[in-house]
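The complex appears here minus one protein chain, its other protein chains still in place.
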Amino acid sequence: MKPNIETFLACDASFEDATTVLFGAPFDSTTSFRPGTRFASRAIRADSFGLETYSPYQDKDLEDLAIFDAGDLELSFGRVDLALKDIKQQTATILAAKKRPFMIGGEHLVTLGAFEAIFEQYPDIHVIQFDAHTDLRDTYLDAKLSHATVIRRVHDLIGDDKIYQFGIRSGERAEFKFAKEHTYLQKFDFTGLTEVVATLKEKKVPVYFTLDLDVLDPAAFPGTGTPEAGGVMFPELLQAILEISALPIVGIDVNELSPQYDLSGASTALAGKIIREILLATN
Amino acid sequence: MKPNIETFLACDASFEDATTVLFGAPFDSTTSFRPGTRFASRAIRADSFGLETYSPYQDKDLEDLAIFDAGDLELSFGRVDLALKDIKQQTATILAAKKRPFMIGGEHLVTLGAFEAIFEQYPDIHVIQFDAHTDLRDTYLDAKLSHATVIRRVHDLIGDDKIYQFGIRSGERAEFKFAKEHTYLQKFDFTGLTEVVATLKEKKVPVYFTLDLDVLDPAAFPGTGTPEAGGVMFPELLQAILEISALPIVGIDVNELSPQYDLSGASTALAGKIIREILLATN
Amino acid sequence: MKPNIETFLACDASFEDATTVLFGAPFDSTTSFRPGTRFASRAIRADSFGLETYSPYQDKDLEDLAIFDAGDLELSFGRVDLALKDIKQQTATILAAKKRPFMIGGEHLVTLGAFEAIFEQYPDIHVIQFDAHTDLRDTYLDAKLSHATVIRRVHDLIGDDKIYQFGIRSGERAEFKFAKEHTYLQKFDFTGLTEVVATLKEKKVPVYFTLDLDVLDPAAFPGTGTPEAGGVMFPELLQAILEISALPIVGIDVNELSPQYDLSGASTALAGKIIREILLATN
Amino acid sequence: MKPNIETFLACDASFEDATTVLFGAPFDSTTSFRPGTRFASRAIRADSFGLETYSPYQDKDLEDLAIFDAGDLELSFGRVDLALKDIKQQTATILAAKKRPFMIGGEHLVTLGAFEAIFEQYPDIHVIQFDAHTDLRDTYLDAKLSHATVIRRVHDLIGDDKIYQFGIRSGERAEFKFAKEHTYLQKFDFTGLTEVVATLKEKKVPVYFTLDLDVLDPAAFPGTGTPEAGGVMFPELLQAILEISALPIVGIDVNELSPQYDLSGASTALAGKIIREILLATN
Amino acid sequence: MKPNIETFLACDASFEDATTVLFGAPFDSTTSFRPGTRFASRAIRADSFGLETYSPYQDKDLEDLAIFDAGDLELSFGRVDLALKDIKQQTATILAAKKRPFMIGGEHLVTLGAFEAIFEQYPDIHVIQFDAHTDLRDTYLDAKLSHATVIRRVHDLIGDDKIYQFGIRSGERAEFKFAKEHTYLQKFDFTGLTEVVATLKEKKVPVYFTLDLDVLDPAAFPGTGTPEAGGVMFPELLQAILEISALPIVGIDVNELSPQYDLSGASTALAGKIIREILLATN
Partner (left out) sequence: MKPNIETFLACDASFEDATTVLFGAPFDSTTSFRPGTRFASRAIRADSFGLETYSPYQDKDLEDLAIFDAGDLELSFGRVDLALKDIKQQTATILAAKKRPFMIGGEHLVTLGAFEAIFEQYPDIHVIQFDAHTDLRDTYLDAKLSHATVIRRVHDLIGDDKIYQFGIRSGERAEFKFAKEHTYLQKFDFTGLTEVVATLKEKKVPVYFTLDLDVLDPAAFPGTGTPEAGGVMFPELLQAILEISALPIVGIDVNELSPQYDLSGASTALAGKIIREILLATN
């Protein structure tokens, strides 16, 4: 009789064989408006069995890949520093084994822990961010480490002209001003993505992809803490993901699902489907 | 003082006068992921009174039609064979009275019961299916009779080149392969529908229309057991329905609403509106 | 220690300084299908703090405006006449102070109270209505004063050719007929809005803008009592609002959010965002 | 093929044969806090099929009774006067046929409509009220006709010492003072009920029984608009009902279920079970 | 990096070391009223981490026990026969290894699968059932295998005077009559349990304990498909469980939680706590 191993759909390779390693970072202590992203990774794993392993979009099948699902980290609520340290450690372990880390958040701040490990390994890393919010504040509610400051902290590490932001439709005036001077920011949609992909290809730099699912319109994805009308729909997001998968993506995170705000389960199902498509496109 | 007769909006003709007979098939025993379609017909009937009888799309009014609503069958949970037999019997009775049956599911498997009666009456029947899923497995969880196998069972009856599938975006690789050889399958949307309608018109064959409401995007229709992103929106579905209504449709079913997964009631309201439009377009 | 003043996001000017005065009209006594709009103004105020004050659409910031939020009226449930009288009185007080009233409903009937005060001040007032429903019945359930008759009552006051209805997709046949003879009615969307704006500009008449949020598709806005598929999405509504903001709008209301039907909070968030955009566009 | 007649569990006698006539009064226009009782009668009818017809408490079976279920009245929202008139008319019709009326509310105000008809037939009527609230205000939000004034209106009709209130745990100080002078009021529970029953038996007067379900503790019955902690549990309520069933009860109502506030369905199920027990005890 | 093994709180022994083996039977195909028990075992496992391993009631700690959690069976929806066969097989495997099986349902019918294996091993087995319903019908909706017939099927196997039913408060008159002749049935509560325990102790027979959680009052346990008012509260149930734990219990099941009907999670938490207490009391 076997123990009860739970993984994302068909991600049942051994750690040794795996090319990509999934893990959950169930943390939302700095979420200021409506918490709940801590429940995302578990919900996505459970509901992934409502999906098929085969993608008619890419004519590929998860069963042909080797993915290991490491389950969820146990992170300290109320100790942001410890939580980020544990995430960084997990990411570094995966990178040390020459595998690609794929983190499921949690609030967007978890990106920082993973990114620090990535940046140590890949000093010339560039970042593609799909998001409704700039996340470029310097501090938020007196905190330097916050879901609202995470990309600013990433900028602290890698500096100007390395962050590409798409789908942005919310922020303070000062954040948009900061973006104008320090990042590439495309409001509302994916206009210009093709050119950005071409540029990055030419530069031959490694890429980190951080997907805040609230880039989607709340019509498609109501299950998030800060629903912001005017986002993209699923086909546009899928198309954008297929485009960037031509790049050498060395780390990925998908964050900001709060499953309990969408009792229909449609947001969780969409998150799982997007993860399937990213896994298929990048492996 | 009159007894409490409950019908779908304005479907209050007598059985004798009616051209179309509505009935509910509240059954979801084989639903593997999330049950609840058993509640659909009752919810649609109740919430239909939030709609108007008049359609500004077609400039027609339900009050000008003669529809009889027979209420719901009482089906045996746990006895799939009995449930399908009862559905078949009900359909046969309606056909024998020279009326068009219009069944409200229930999970998609209920289609099989109705279709068997239709097929006995119309051996040259062709099928138009709008759906997110192929439903073409041979068995599912060791069962031949399942929501995931229902169109395969229909194919068992009528054979190749008589099933037209639109909007399909989920299935196993093997199901898509089967479709390539045995059915007409249009992925994702209604491309090609005009040609299919023209072909069928020419063939002068009777048509059975089975509408799995999950062909709609979960943004428009979250109230279903297996929400699958990337579907069509209401205007596209309405347009497709108006197109096929030019054909001699001899039987109809609308299935897979699970009202309890959409507490807003929007999915139930949409299902009711689609039923109104189908009734107006085909009568 | 200061008392607990609660306002819509950044609407914290004094009454004296304000150019626009917000107030809530939490009333839904005549709602026939599913009540709950009484909870809207309070929910919008609370959740407005999930929004930013800055609009990347208009490059404007609420912090640069002077808006006063007067909170909610306490209206008599079960006494429609008293409720409308209190709304009229509040609106008249705001107009007397030379400020623009901006009411948050409540069911659509609340428009009538506000409009009566507007009409006394501006006898040549014209009305722009965005709505799913015509609201042109003469009586509904034997009542002259009802959410379903409100625009007919407005017509009683101002007569023919002064009401412009957009996005309409539900009503009795007789209502559409009435519209053909007495109002301007655009089915389904905003086609013709540019011409209407040009005409009104030329006429140099003041305009009252009443926004029934169910003009939106339930995919974007499920939180309403009578969800009606086939509506507009957020970007179209925003675009239409920006267009009409070129007109001299002297009174505004936004109504028919029922927050409890959308547990995700996306409908409430959208309502707040639309209010922010209207405030920015018209101030 | 038969039309779809929907009744409360086993209440399928013809009007002629019936001793008791059930009907629903789905009205909640004056509800000031949280509406929704309009949905009660329909929900109770639908969920009654989760109950058995047999009561192990009384060793009686609904199948041995003759009850007619007349369905729901269509009442005018926003026209309190009309709604009450229609309820009175329905009750009078039932009384005229020498049957006992049994109304399912609706907010508590619906009692007034029924009671007016009862009072015309039985001028010496006495009232037993189980309730959390006194309902003894003279006006509420400037309205004479309100859920909060209904028993005061009943007192207007029948005068002092004819109203027996049990389980009361909420009201203004003035209401409790009024009760001290004009009614019999037992705070919190059913203490004294046995004596009251004895007294009424002796008096040989007909009795009207109005059951506001919020007399139950919200632990047992959360599905109500104004949950008030500290109420009785199901066994106490059942016991009290069995006690008063020794009296000549000539009219009954059960009100204030708001099914949508208890998604578990337990409140609706309890309401149905209580109705079954009242029917069995009084027939 | 370790795979993601998920167990009920602290039930992390190896199969070899374990004295008791937990497994889930997520099946509800025959549920006639409201399905959802298929979600129970997974929800209980997930939410068990909100509990402590230590019981202040028994001053015992799960960490001192050796329990193996085998996860959930994958059962065929729509094939009742196959589902029961798989459950029987799993139970037989556990018994063959000389361990005590502890099944988490699922609907009550799953008991039959487990019980058949138990009966083959222990022909003199006696049954203690805590339940709201008799479950003694011969057939239900034409099905012999149903949640409503399960104890009748158990009786078919073991015959008269071996089934002890407590807390029963719902059933057809005929079921209560059957009980009078063939089982020991205590209505409403646990009166007589002490005597029954004494009798069974004397008889020195092995005991199977089946706990239908709807024996609890819906106030304490609303998360079930058929909430039936008038049940026991948690302390009474706990006390009864402690009493019967003096007996040689060779198999256990806990069933009929439908977690989605209690959004508060209180029902799931209670189920987990009861399972902890049973494990502590019987190990």
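Here the chain labels run A, B, C, D and E in written order, and each chain numbers its own residues starting at 1.
Throughout what follows, a contact is a pair of C-beta atoms (placed from the backbone, for glycine too) under 8 Å apart; a residue touches a chain by one contact, two chains touch by 3 or more.
None of the values given here were measured: they were computed from a predicted structure.
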| field | Chains shown that the absent chain touches, full complex | value | A, C, D, E
| Out of E:S14, E:Q89, E:T191 or E:S264, which touches the unshown chain? | E:S264
| remark: The one residue from C:T19, C:T93 or C:T199 touching the chain left out of view is C:T93
| task | Out of A:T111, A:Q129, A:S146 or A:T224, point to the residue that touches the absent chain in the complete complex. | result | A:S146
| Which residue among D:Q121, D:T139, D:S170 or D:S245 touches the omitted chain? | D:S170
| query | Who touches the missing chain here, A:T19, A:S32, A:T93 or A:N283? | reply | A:S32
| task | Spell out the interface residues on chain C facing the chain that's missing from view. | result | 1-7, 15, 21, 42, 45-46, 68-72, 93-94
| chain D, residues in touch with the chain not shown (by the definition above) | 33-34, 168-173, 176, 187-188, 217-219, 222-223, 225-230, 261-263
| task | Please give every residue of chain A in contact with the chain that is not shown. | result | 28-32, 35-36, 38, 74-80, 82, 109, 141-143, 145-146
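Here is the rule we go by: only the chains that are shown with their structure count from here on.
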| query | To reach chain D from chain A by way of touching chains, what is the minimum number of steps? | reply | 2
| task | Check every other chain and keep only those touching both chain B and chain D; list them. | result | C, E
| Relative to chain C, chain with the most remote C-alpha centre | E
| query | If chain D and chain E share one sequence, what is the angle of the rotation that overlays their CA atoms, in steps of 5 degrees? | reply | 120
| request: Round to the nearest whole Å and give the separation of the Cα centres of chain A and chain B. | output: 38
| query | Just curious, how far off is chain E from chain C if you go by their C-alpha centres, in Å? | reply | 55
| request: Would you give the residues of chain C that are in contact with at least 2 other chains, written as numbers and ranges? | output: 217, 219, 262-263
| task | Chain touch graph shape: choose line, ring, star, complete or other and state it. | result | other
| message | Taking the top-of-page definition of touch, could you list the pairs of chains it picks out? | response | A-B, A-C, A-E, B-C, B-D, B-E, C-D, D-E
